[in-house]
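Here the complex is missing a single protein chain, while all its other protein chains stay put.
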Amino acid sequence: MKTLKYLTTSCYAAAIIGLSAASTYAAELEFYFPVGVNAPAVETIQALTDEWAAQNPQHTVKAIYAGNYVETTTKALTAANAGKPPQVAVLLSIDLFTLIEEDVILPISDIANTPEDQKWIDGFYDGFMKDAEFEGKTYAIPFQRSTPVYYYNKDAFRAAGLDPESPPKTWDEMIKIGKALTVKDDNGNVTQWGTRIPTLGLGGAWLFGGLVVSKGDVLTTETGIEARIDTPATIASLEFLLDLSEQGVMAPGGISWGDTPKAFLEGQTASMWTSTGNLAFIEKNATFDWGVGFLPGGDGPGAPIGGGNFYIFSDTTDEEREAALDFIKFMTAPENAATWSIATGYVAPRPDAWETPEMKAYSERLPQALVALDQLQYAEREFATFQRAKVTQYLVDAIESVVTGNSEPAAALKIAQEGADAVLSDYQ
Amino acid sequence: MTHGLNRIMWSTLGIVLAALWGLPFVYSVWTAFHDEVYSANFVWNAPLTISNFFEAWKAAPFALYFMNTFLMITIVLIANLILCTLVAYAFVRYKFRWSGFLFALIMVQLLISPEILIVENYLTLSRLGMIDTILGIALPYLTSAFGIFLLRQTFMTVPISLDEAAQIEGASAWRILWDIYVPLAKPVYLAYALVSVSFHWNNFLWPLIVTNSPEVRPVTVGLSVFATVESGVEWSLVNAATLMTTAPLIIAFVLFQRQFVANFMRAGIK
Partner (left out) sequence: MNKKIPFNLAIIMLILPCLLLIAFTHYPAVRALINSFWNNASSRRPSKFVGIENYQTLFEDDRLAQVMFNSTIYALGTIPVAIGMAIGMALLVNARLPGTWLMRLSFFMPTMLPMIAVANIWLFFYAPGIGLASQILSLFGLPPINFLGSTETSLLSMMFVAVWKEAGLFMIFYLAALQAVPENLKDAAKLEGASNTHVFLTIVFPLLRPTTIFVAVNALINAFRLVDHVIVMTHGGPNNSSALLLYYIYEVTFSQRDFAYGATLTVVMVCLLGVLAAVQYWLLNRKAHYQ
């Protein structure tokens, strides 16, 4: 017995020594990262990066804050085209097809090919891995993921005679409850809307994706060449948005993403649909009792997923790739993912991150943070195809056109579908 | 009698218009100095705070952005002063066959500024490997048609007799330029410098696409990056950041209002 134990321990020791021996090459890593939230994110990333560097003195890593998501992608692509790409970067999950088309990233599953690596990859939530795969290979590792949730003002619920622990679950409930929540002043102008769903721009398209999922369909698939813009689910979703404003529950016209949290805090709306990444902002500034629920769904719960993943670039040496993989493993390790999630409000991408003491304490203090996690099983990927920006613009135009009263859902979506198909036909 | 009443009436109209005109700016300044809670609730005696400025300063490397802007406008200004002087001097002092054609060619830039040709200029810069550099931002603007135009007008007013007298004394073209033409154009140089600095400080689209990193980003691009986040916008912070980035220009303007106005006027008359 003792011998067996001794043998096992020395095997482990040998394995560890062997593994560390394998990593005694030196690599210089450049790591581009974006920041999309109002949080001390840059400092947190810097601290985590420094920690990894301290643990791996043979490597050097330079964390470069490249701006917001769009800028970071542009910077990475520009650098890659100039022959000097970063080795590792956090970029939008929906940029997958663009990065593949420009041939600048390689499948992480190719580098992470040992059984332990495979187990590690399996350790991420399925929901987050869905948009990291293409043609059977894993190209990305989830890092800062988010989904939108339904925030609501519990005090407003009480004032309207509603149960503050029962947020609406379906579209019909949303309209019914929304009507009760809408408050008007003496002039007949609304001072508090029932709800507020951003409809303009990419934020609007993101939330729209959630509506479509709740009706049982998806907007795009993992092939990257299919855009399902004109479907019964999308028509129903647009009609729901129109219904909300027609029934006086939501303000008519286009609603912007950036103003929405503020409007909620000011009491202009009793509830809002926005990213779970806003939790910290709301917690800090709310002067009322508030709660979070699933996004009300058409036929059932549904939500889109967003945020950024780690990518490894292809114009790299073997040592750089190994180092990059190690870096990614470190950054997504349970304690570090927990730290990052707590600091920013992003959803930690691994179950074991949620088991850490910090996360448990955080979820106790702020149970609203768990809602996004629970909703994950009903979530699908965000709109992404090849030529993403161009194709998404068709969808955005259709949504904006309908909510501003300039066209009917069916007609607008048909035009958008034609446009999208024309662009994607090259790829089929 | 009516004249006095008239004056009061017009004065009131003017002040009301000025107040309305300045309202957005004043409200922005007010918000920057108050807590986020008040950014949508105007309360007369809300407590003042400067914490927004500190927070905004920490949230993005504004010091770096300022330095970049400063570096960029300095490069452009110095290049402009030198190059435009040379070109204007050549046009005024010499006669050569295609001077009319060349001048017209240069004046095209007044209408078709580098931002219009943003697509191709970006590609040019990319081929030169100067994307994401401060010199890259400045490059299209180093020779300015407006500067050439202004200086040419000014140099044309220099009496030829002075020039010829100096030639007789054996002065070289450079000497004459430096000793005669440049000193006489000093007020125009000042006027032009003001116009140039304010134009390039405020330039946004071209630096936006040329720069990717914080190390070369000027203040205008930094401000826009700061104001567009995935989560909700904190207005008091954004207004504070906006005020911070425009403060140098505003302070300079308030202090030197008279000179500013006079110089812009001079630039316009010419």
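All chains are identified by letter, namely A and B, in their written order; residue positions are counted from 1 within each chain.
The working rule: contacts are C-beta pairs under 8 Å (C-beta built on N, C-alpha and C of every residue); 3 or more make two chains touch, one makes a residue touch a chain.
Because the structure is a prediction, the values reported are computed rather than measured.
Touch with the hidden chain on the side of subunit A covers residues 70, 74, 98, 101-104, 187, 189, 200-201, 251-256, 259, 262-263, 266, 268, 387, 389-390, 393, 396-397, 400-401, 403-404, 406.
Although one chain is not shown, part of subunit B still touches it, namely residues 7, 10-11, 13-15, 17-19, 21-25, 27-28, 31, 39-40, 42, 83-84, 86-87, 89-90, 92-96, 102, 105-106, 108-124, 139-140, 142-143, 145, 160, 163, 173, 198, 201-205, 208-209, 220, 223-224, 227-228, 235, 238-239, 242, 245-246, 249-250, 253-254, 257, 260-261, 264-266, 268-269.
Note that in this section only the chains that are shown with their structure count from here on.
Centre-to-centre separation of subunit A and subunit B, using mean CA positions: 40 Å. Taken together, the subunit B residues at the contact with subunit A in this complex read 36-37, 39-41, 59, 126, 129, 131-132, 212-214, 217, 225, 228-235, 237. By the touch criterion stated above, subunit A contacts subunit B in their complex at residues 35-39, 64-69, 71, 74-75, 78-79, 81-82, 146, 258-262, 266, 274-275, 277-278, 281, 285, 287, 345.
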